[in-house]
Structures are given as structure tokens and as C-alpha cells.
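With one protein chain removed, the remaining protein chains of the complex are shown where they sit.
Order of writing sets the labels: A, B and C. Residues in every chain begin at 1.
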Amino acid sequence: MIIVMKRGAQKSIIDHVLQEITKSGLDPIPLHGTERTVIAVIGDERLLDIHHLRSLPGVNDVMRVLQPYKLASRDTKYENTVIEVNGVKIGSSELAIMAGPCAVENEDQVEATARAVAQYGCKILRGGAFKPRTGPYSFEGLGVSGLKILRAAADRHGLAVVTELMDIRQIDLVSKYADIIQIGARNMQNYDLLNAIGETKKPILLKRGLSATITELLLSAERIILHGNQQVILCERGIRTFETETRNTFGVNSIPLLKELTHLPVIADPSHATGRRSIVPAVALAGIAAGADGLIIEVHPKPDTALCDGDQSITPDMFKKLMKQIKMVAKAVKRTLP
Amino acid sequence: MIIVMKRGAQKSIIDHVLQEITKSGLDPIPLHGTERTVIAVIGDERLLDIHHLRSLPGVNDVMRVLQPYKLASRDTKYENTVIEVNGVKIGSSELAIMAGPCAVENEDQVEATARAVAQYGCKILRGGAFKPRTGPYSFEGLGVSGLKILRAAADRHGLAVVTELMDIRQIDLVSKYADIIQIGARNMQNYDLLNAIGETKKPILLKRGLSATITELLLSAERIILHGNQQVILCERGIRTFETETRNTFGVNSIPLLKELTHLPVIADPSHATGRRSIVPAVALAGIAAGADGLIIEVHPKPDTALCDGDQSITPDMFKKLMKQIKMVAKAVKRTLP
Amino acid sequence: MIIVMKRGAQKSIIDHVLQEITKSGLDPIPLHGTERTVIAVIGDERLLDIHHLRSLPGVNDVMRVLQPYKLASRDTKYENTVIEVNGVKIGSSELAIMAGPCAVENEDQVEATARAVAQYGCKILRGGAFKPRTGPYSFEGLGVSGLKILRAAADRHGLAVVTELMDIRQIDLVSKYADIIQIGARNMQNYDLLNAIGETKKPILLKRGLSATITELLLSAERIILHGNQQVILCERGIRTFETETRNTFGVNSIPLLKELTHLPVIADPSHATGRRSIVPAVALAGIAAGADGLIIEVHPKPDTALCDGDQSITPDMFKKLMKQIKMVAKAVKRTLP
Partner (left out) sequence: MIIVMKRGAQKSIIDHVLQEITKSGLDPIPLHGTERTVIAVIGDERLLDIHHLRSLPGVNDVMRVLQPYKLASRDTKYENTVIEVNGVKIGSSELAIMAGPCAVENEDQVEATARAVAQYGCKILRGGAFKPRTGPYSFEGLGVSGLKILRAAADRHGLAVVTELMDIRQIDLVSKYADIIQIGARNMQNYDLLNAIGETKKPILLKRGLSATITELLLSAERIILHGNQQVILCERGIRTFETETRNTFGVNSIPLLKELTHLPVIADPSHATGRRSIVPAVALAGIAAGADGLIIEVHPKPDTALCDGDQSITPDMFKKLMKQIKMVAKAVKRTLP
């Protein structure tokens, strides 16, 4: 850690900061510059509280040298973490494609979708039984019966299930039906929920929050790992910016950057990242070209009758065509489809 | 609601949209323009799903005419909602000042703070027993014993207590000690939690999420009211923008705008909105000048020893001086301190 | 255009708005809803001033139905605009790759770069002679002698030249040396400059401003076309968001969306969009996969000695490898390299 003192900070003030660092068991090295004093700290700076140091008298700024996460860092574990689900090795050279409807609406809809996506090479079915909705007047999912419909359709077509968990009191319930538990963007910093799923054994799909930095996403993953669960899949699903033509702004930069910073798998969600069906395939391909380990994508047999997010769901036909293109892009980045 | 069709949309496509609207019990009026057809919908558009309409074939865009919230709207209830806590009428011409430490650390710290803020005219003590922390290695609060310390100090000085609830399983516990339950920025869209506190009888302090629009903040308030609790206090605490010199960007525009749009009280949190002690008083005054119904502000007897957010806590002396300035600014906007 | 009146707006107030619209030669149609009146306007709404309408008494909101640009719109001209430079048909199925150093530093540097990029298939050399720099103490380019170095190297290797124009007084000078004139992100809304280059005959590379919406980018293109120059190439080069791990956030969504909205060519700049050499190739491929008509990319023979933006320049070896990958991704989206 680097502590930048205010200009003209007196010796007694500087000494106080040095003592605070020593108290934490680390070694401070004061450097007296032409305009101000800078204190470098040797040792594991994660032991220091950056906010506390910033509040000390005479301190102008405090800068980290190390990343604040450790377990999620590629510096700590160099090899990719590979999570196997339904025979797909997520995080390996194989791409993991998860597809299905936004919300489970009824048996027919899920059956039609599951059949189609399985036919075109998808191994993991997505679908929401509990839906987070901004307004309290929207359809919020079928709940348990939705989970059952999803599971049954997946089983009929040899698919695994990924579905969202929102309420900490439903971990056991959702775990019974899901192969991968999704934590949605709005819950990326719901710390009690993260702690709790850290104690399960299920793979977790952790979506980036609407305004979460890459560092914050990795700190949420760190929390899950720290609580005992190393099977975390990160998901870039678009961030909120000033641009309103698309629902979100797909932060494609984060994909190669996360692959550098962490050993965890990283997938892309082109549906939420755009909110516009017509550009979903192009953005899906961009995610694969950028190095994503897979996709989670909304497919609906009749998007114009969907109860939720129909405007960003693609049709089975579009999905079929997309899978062909993915195969070609995959080759350019040395990836394969299972 | 206004539905803008794509250029050249055929009659059969337009008819399908008209039928969908009629099915929902509303009246569509098609307007054939020079370049495209627009459909205006007469009736309560909150019955229509904007995403569903957008997904219909031939639809280019869908725009709301009404606000998506109703119970929280000043159109529905013109008079200010006034919430009385410890004799302070929050939402009336009286300003509500809530002050105290970021986190409860120990009895001495809370006692010193409570004594000081009570002496300078504050009626409501803030303090965190459960702290949301981005990184899993930071101090997360004293829990129940923190709640007890807070309550005891508040009682000794005739103060009410506002404190944060993070975990839905602790509603009963927190309700026992708090007069106002705070929902933090990270939980503004934790819908199960919002539904649950909607069923309590406690006043709720609802903080604006880091990247929540004003409409989304009001929709979260709507949800709480819909579940039975009308005592919702909104709080502008800064939003995340590209500017990194301050922790957040205080969205002062939202204060007069919220006062126009809703009957609910609106307060400002200059501590989180800035993250820099030296500018907290200036921004606190800005909030009052802009028409806020009060403040929630971090005060710590010794900010440089704080376990949490010391860099944004002001000292009791700064608080004393600030209260004098608030009194003068209040007069300009026809407000008083209790 | 749709004008939403305030709740309870009186007849005389509504009539005044109707008159204002009629005065502009358009037809207003008032629709009296359950809660408020909405006025739909038939005719070319580009003739109305949205700010003026919003300022009329009783008006709550005004929403456009048509896009505010016309000449740049695909609705007006369906076929792609194809701009031919040095045999490359920009905007056709052929990809246009522009590569070279950030700033022209000296003859050797430009010669080495030009030779390398030409060898690996690039037809257009980029390089800055006038450099916009945030701080006044940074290297600002070699000026005219930079232009000469660039032109000479390009001619030796059969390349065209794209270079930035910043100062309206230098249009003639820059036009003498450049085949494509670049308008940088900071000048995307320098209207006098846009008007002036609209009167030239040179192809223009118009970069998206740091915080420009897609609509604003298209309005700047519209301005250039309106002043007489239809040869505008749009460039997505990243926008400013809250994320600071990368220099900018590459707005990949804008690529397929712009291709829908406009007939103009759209290219991607992965160098400025990321600011990090290690992720430039991944983001370049993402741009192509998303449907870009080409790339503008920084290549430097020795990035660690660069006077400008060395941290985002790739080496000739990286460029060579990237060109191979581009070829493979191009096939998936039915594109070719010339």
C-alpha cells in the first residue's frame, strides 16, 4: 500500500501514521519527496483497512498495490478452474452454452424450448421460476411449480438446469432442482445470500451487478470461495451507462480482462446486455470472439407471447443459425463446442 | 402508452397489436402518420407489460405516458406523507437530522457520539450493527450486541434509533431495537426483503441504489407500500458515475424532483454521497437548500480510529457548527429545526 | 411527436399547445385519456423544437416518434454507403483495416510500422501529427513534418493515410497529406469543424465522443452530410463509464445497432476502447464478430519507447497473429479481408 501524505505534513503527524501501520504488523518505509512524503508499506496490505488509513490526520490519499482479492486471483492459482456440469467442462477449451426462456411460463413453452436448444447442441437449460422485477405489478414467476416444469423438461432432453435464487430462505428448495444456482445482478452484493451459497456444494453462476466494477465482482466471488464453494462462474451481462438505446452496455472488455485476473470461468449474457433481439446474435459472437468460456442466452419459441423479456429472446431458428456461427468463431480463438 | 410501429408495418401486423391491447381491456387508437403508424392506448397503462408489447412483430418502440408507480405518486396523494418518530414530524416543515457513527464499535464510542449529537439538537441516532462490506475481509459489525449498545445509548439521551437491516431472517430482531429500519443501497432491489418489510409497521428508510434511477427508487417504495407499509422515507445517498475523486456523486437534482413526484419524505446522506470528510458539511447544506426533509450523517468522536468509513465521518465539533449553518439555510427554504 | 400534458391541464392550456403545433404546419390530434390528455402530432416532427414544446405551460413530457436524423438514416437510404479508399471498399463485405502508430515520432518508427502492417495485409496507415492531449505538458505531435513523414512512408508501401484534424484552420494542410480525415472523440461536437469538413470532398472518419449517445453520433454525421460530404465512416472507440480498469468501455452493442440504424460504414477502435495492450486483440476480434466494417488499431514497432499511448499499441508480431484470427472470424460473419 502507498500512503500519500498532505503537503507540509509535520513529523509528528507522519510518525502517527507510521505507528498505525506498525501496529498492524507491517513495515512502513517513509520516502521524503520534493513536495510531500510518501509511505510505502511492505507486507500483505490486505491486512490494512484503506478507509481507516485515509481518515488519519495528514493523509492525502491511499493507493493499493495488491488486488484486494486473493482466492479468486490468478496470481494465487494459475490454472483455470474447470467446473463440470452435465459433461461440459466449463472453463476448459470447450464452450458452455446455456439457453432457454427468461421465465418458465408453462409446460409447453419449456418443452418446446428445451427440445429445440438440445437439438442444436446446448447442454444446459436456463429458465426462471423466481423472477426479480423492478415494478411490483409484473409477473414474478411460477415458483416451485416452475422449478418442477424446468427440471422435468431438462431431464427429458438430457439437459442440466441453471436457475436463479433470490431468497436466502429458498436455498434448499432451489438446490433440489438446479444443477447451477444463478445469483442475479441485483443480488451480486447481497452479502448474506453470498455467504450462504458459499456453504453449498452447487456451482454458482454469479452475474455482474448493474454498476459493479470488475474488482467488486471478483470480491463477491472471493466471498463465496472464502465460505467454502470454489465453483464460481462469472457472468458479464452488461452494465448501466448513459446510453439508453440498448437496455445495458455489454462490457466486452471485461471478458479478456477477467480471464487475465482470475482463474474462474467467465461467460457472457448477450440477452440482458442488449435487450434487443435483433442484435443479440452479433453480441453473442462478440463475447465468444473476446474469449468468453460460454454464453447464457434467452430463447423462446414465440417471443411475442413471452410473459417476460420477450424483446430480448431469440427464436429457435435464430439460435440454430447462431450455433453455426459460434462454431466458426470458436475456431479462431481455439475453442470448441462440446 | 404510445406504441410506435416500424416503418412500413403491414395492416395485419398492426391489427395484431391492436388485438393484444384490446385483450388487456384497454382502448387502442391507431394514428397513421406520414412515415409510420403510432398507436395510442387509452386507459390505465400499468395493466400492460411494456416488454411484451416491445416484443410484438412490427413494434419499433413503446413509451409510457403514465409513471409506472401509483401509490407513491403525488398524483395519487397530493399531501405530504408525514412520519412521526420521537416527536419529529418527518416530511413536514421540520427538518429531521439523523446522526451517529457508521458502525457501532463499542459502548464508549456510541455513548460519546449519542451525547454529542443529542446536545446539538439531533433526535435520531444512526449506527450500524450489521455492515455490508464489499470485501469479505472487512469488519462486518457487532451484530446483536451492537443493536443493544445502540438502543441503550439512544435511550439514555432521548434519541430514536435508525439502523440497517440486511438479512430477511433478522427482521424481528432488528425491529425490536430500531425505530426506523434502514434498507441500504445494495438492497434497494432485494425484492423479497422489500416485500417482507412491507408487512411490518416500522418506518422504513429506503436508500437509493448506486445506479438506481429515480423511477426505480419510487418503484421500490411502491412495492413496500403495496405490501402494507406506507411509512417510507427516501434517501439520496449519491450515485455511481465516471467521477472517482469522490466516493459517489451526490445527485442533488433528485431532491426537488422527488418532492415533485412523490408525497413521501426525502432526506440526504452527505457522508456516503461524498466519502470525504472535508466536503461533507458543504454537501449537507446543499441538500437542505435543495429542499430535503432532513439528513442522515456520520459523526464519530475520533474519526481516525473508526473501524469503518472514518474518512467520511465528521467530528462532534464539525457537527455543532454544521447545525448552526443548517438553521440559517433552513430559514431560506421555510424550514425549521425541531 | 407525442406530447403528454400534465394531469388536470385545462382546456385553454391544451388549446394553446394545439395552436403552437398548427402554427408549425403540422396536425395535432388530442387524445383524452383517463388520467391525462396526450397529443399526437402527424407530419414531419423534425420541424418541431422539442425543447420549445417542453417549455409550454401544462406540458409534462414530449417524446419523439421519428429519429431526429434523416440523411444518415437507413430509413432514408437503404443500401450501404460504400467508400472506396486505396482499393478498399469500406462498407462493403470487405473489411477495412487501418493500422499504425498513435503519434508520428520519426521516420524510422513510421517506416518500420508501415512496412510491417503493409506486409500483413493492411491498406491504410494511421498516425497522428497533431495529437490532442489532456494535459498541456505532453507531447503534442510533430505537426507538418509529421504529416510529411506519414505520407512518404505510406507512399513507399502502397498505403493510404488516415490522420486527425483538430484545428479548423488546418483543413487545407491536412487535406493535402491525408486520404481520410479523422475527427477525434473530443471534437465530435465541435460544430464549426464539422460544418467545415462537410464542405470538403475527403472521406471523414468520425469518432464517437467519450459520452456521446448513438443518436448524437448520428446527428454529427448528419451535420457533415448536410454540409455536402456523404463520405462519413463512424467509429466506436469506447465510452466513459464508472469502470476504471480499462481506459474506456468498448460499446460493442453500438456496432450492430448502428448497422441497423444507418447506411454509413462503422469501424471499431480496440486500442482506445481498452487502453491495455494485452486485451486489444480480443476486443478487435469482438468488433469484427459484432459486424464492424473494419478496425483502426495502434501498432508500434517498440511500444515501450512510444511517445504516446504505448500501453495500448500492439507489436507487429501481435498484429500479424491478429490478422490471421480476423480472417477466421470474418468468415463466420460473411466478410473477407481485401
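Operating definition for what follows: a contact is a pair of C-beta atoms (placed from the backbone, for glycine too) under 8 Å apart; a residue touches a chain by one contact, two chains touch by 3 or more.
Everything numeric here is computed off the predicted structure, so don't read it as measured data.
K.L.:
Which of C:N190, C:N229 or C:T274 touches the chain that is not shown?
P.N.:
C:N190
K.L.:
From the list B:L206, B:L219, B:A286 or B:I314, which touches the chain that is not on show?
P.N.:
Of these options, the touching residue for the absent chain is B:A286.
K.L.:
For subunit B, which residues lie in contact with the unshown chain of the complex?
P.N.:
211, 213-215, 239, 241-246, 249-257, 260, 273-274, 276, 278-279, 282-283, 285-291, 325, 328-329, 331-333
K.L.:
Pick out the residues on subunit C that sit against the missing chain.
P.N.:
That gives, for subunit C, the contact residues 46, 49, 51-52, 54-57, 68-69, 132-140, 166-169, 186-187, 189-192, 210-211, 216, 219, 222-223, 226-227, 240, 277, 303-311, 313.
K.L.:
So that we can see where the missing chain sits, which residues of subunit A does it touch?
P.N.:
Output for subunit A: 2, 4, 7, 29, 31-36, 38, 40, 42-44, 61, 63, 65-66, 75, 211, 240-242, 244.
Keep this in mind: only the chains that are shown with their structure count from here on.
K.L.:
Quick check for you: compute each chain's CA centroid and the global CA centroid, then name the chain with the smallest gap between them.
P.N.:
A
K.L.:
Of all the other chains, whose mean CA position lies farthest from subunit B?
P.N.:
C
K.L.:
What's the distance between the Cα centroids of subunit A and subunit C, rounded to whole Å?
P.N.:
30
K.L.:
Hey, what residues on subunit B touch two or more of the other chains?
P.N.:
In subunit B, 211, 240 touch at least two other chains.
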